[in-house]
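With one protein chain withheld, the remaining protein chains of the complex are depicted in position.
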Amino acid sequence: MSIAVIYGGTRPNSNTEMLTEHVIQDLETERIFLKDYHIKPIIDMRHSTEGFQDRKDDYNSIIDRILPHDILIFSTPIYWYSMSGIMKNFIDRWSQTLRDENYPNFKAKMALKKAFVVGVGGDDPLIKGLPMIQQFKFIFDFMGINFAGYVIGNGNKPDDILQDKNALFTASQIHNELQLLTK
Amino acid sequence: MSIAVIYGGTRPNSNTEMLTEHVIQDLETERIFLKDYHIKPIIDMRHSTEGFQDRKDDYNSIIDRILPHDILIFSTPIYWYSMSGIMKNFIDRWSQTLRDENYPNFKAKMALKKAFVVGVGGDDPLIKGLPMIQQFKFIFDFMGINFAGYVIGNGNKPDDILQDKNALFTASQIHNELQLLTK
Amino acid sequence: MSIAVIYGGTRPNSNTEMLTEHVIQDLETERIFLKDYHIKPIIDMRHSTEGFQDRKDDYNSIIDRILPHDILIFSTPIYWYSMSGIMKNFIDRWSQTLRDENYPNFKAKMALKKAFVVGVGGDDPLIKGLPMIQQFKFIFDFMGINFAGYVIGNGNKPDDILQDKNALFTASQIHNELQLLTK
Partner (left out) sequence: MSIAVIYGGTRPNSNTEMLTEHVIQDLETERIFLKDYHIKPIIDMRHSTEGFQDRKDDYNSIIDRILPHDILIFSTPIYWYSMSGIMKNFIDRWSQTLRDENYPNFKAKMALKKAFVVGVGGDDPLIKGLPMIQQFKFIFDFMGINFAGYVIGNGNKPDDILQDKNALFTASQIHNELQLLTK
């Protein structure tokens, strides 16, 4: 089994990235920083005769990178109580891929994967981050993806996350699980 | 009191737009279609010495349009169980405006406003749309905005919303409330 | 199809009861006021050799009353942001019935039913009542019960509910649905 990490943050060495580092540690992963790609918002063409149009951006190349992997880690700062807008635009576009004949069986392929969520927020994230977890649950359920675990960290200023021992511990437990899955 | 409507959808005459039409009807509103603007994702520069940088896009012009109004209606299709990525990118950028000296007292000004949410989804939205409502609640609470009401509609195919009598009724009740507020 | 209404409130002519009246109106229903029964809390005996013991209270008689019906309406005041303790004790005891050989196929029988929830609260119930709806969703999903709809009303003082036009309208829509189902 192999792992792709999908980063929704923009700040290098952010708390979210550091917590994710505790998850992956020495494991081989494909790291995808969404901020390095141009991802246009979806234009809903489900009901027009021409259907979805090629948006001529980098989105498909990201799908190409994640599809070969068995485990997806969604790593996002909690911005305004959910995933970052970049990550949301990325997931919104799945609606297009679900109807894209260049990606046959997209849903069935995604349904074979496991997913983990790593989120860090600064405003009572263990309470105010819960709707985000519930949202991810619905997303994964829709796709048939197994939601294998999550960790929410508390952090605002740089390096804050290093004080959140519960988050670091849970991250290391996910690491152990990933280690078993990938060896 | 005056009203701005912030649209997060992309499909003209969408179910979301139609439901929003039942909310505003004959009332004078400033209608802002986020899809017509270029809104870059936030780059988190809170902790860098240079601070946030001008992103040279249309974001500020939208803020300029909404600030004069007393009532904000967030109208969004429920994509993947929350607001659209465009709308999320728009709200993410508030973190920048909160620190932008060109927008002094942004939070205090926003705190004087009332907000309504109009959302339409196709997958059991009265259950699976609830985390989105909880997320908006946290967003508005953070800013001090009064969350004055919401309506969730059920719709997938074009015009589906016209069958959702509860949503249409609730929309018309919000309309009545807006009528009183703006006259 | 026939209807049982399970009332969790204690105040006669309460807002919850009035809203429920808008749901059932002229329809024939079996009305079960939990307050009129003695329902002991569950004692978890799942893991003891003797198993669950007869609690010698009225609980089973309520199960006997609801089992023949196809549609269950859970009508509860929102106390402390969820169903009343009486109703919770009633549902907790389902864990016993699931293992009671006097009630073979309890889950399978319940899985044939549709359920509606009617809840009224006085503290921002359309926001703070949402976890209760999410809880009911999990309860019904576990049992395989179809969660066919809900209405949340706003009320504190007697008769307040009569001012909540959205709730009354939604209740009347549920009534129309029940009318079709039962004729």
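The chains carry the letters A, B and C, assigned in the order they are written, with residues numbered from 1 in each.
In this text, contacts are C-beta pairs under 8 Å (C-beta built on N, C-alpha and C of every residue); 3 or more make two chains touch, one makes a residue touch a chain.
Computed from a prediction, not measured in an experiment: that's the story for all the values here.
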Chains still shown that are in contact with the chain withheld from the display: A, C
Residue touching the undisplayed chain, where the options are A:43, A:67, A:111 or A:133: A:133
Absent-chain interface as seen on chain A, which is shown: 126-127, 130, 133-134, 137, 147, 149-150, 165-166, 169-170, 173
Interface with the undisplayed chain - residues on chain C: 9-11, 14, 35, 41-45, 47, 77, 79-86, 88-92, 94-95, 123, 128, 130-132, 134-135, 138-139, 142, 157-158
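Following the convention adopted for this analysis, only the chains that are shown with their structure count from here on.
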Chain located farthest away, centre of chain C as origin (C-alpha): A
Shared interface numbering between chain B and chain A [over half = same, under half = different]: same
Inter-chain centre distance, chain A versus chain C - centres from mean C-alpha coordinates, in Å: 38
Centroid spacing, where centroids are CA-atom means, of chain A and chain B in whole angstrom: 24
Chain C: positions in contact with at least two other chains: 134
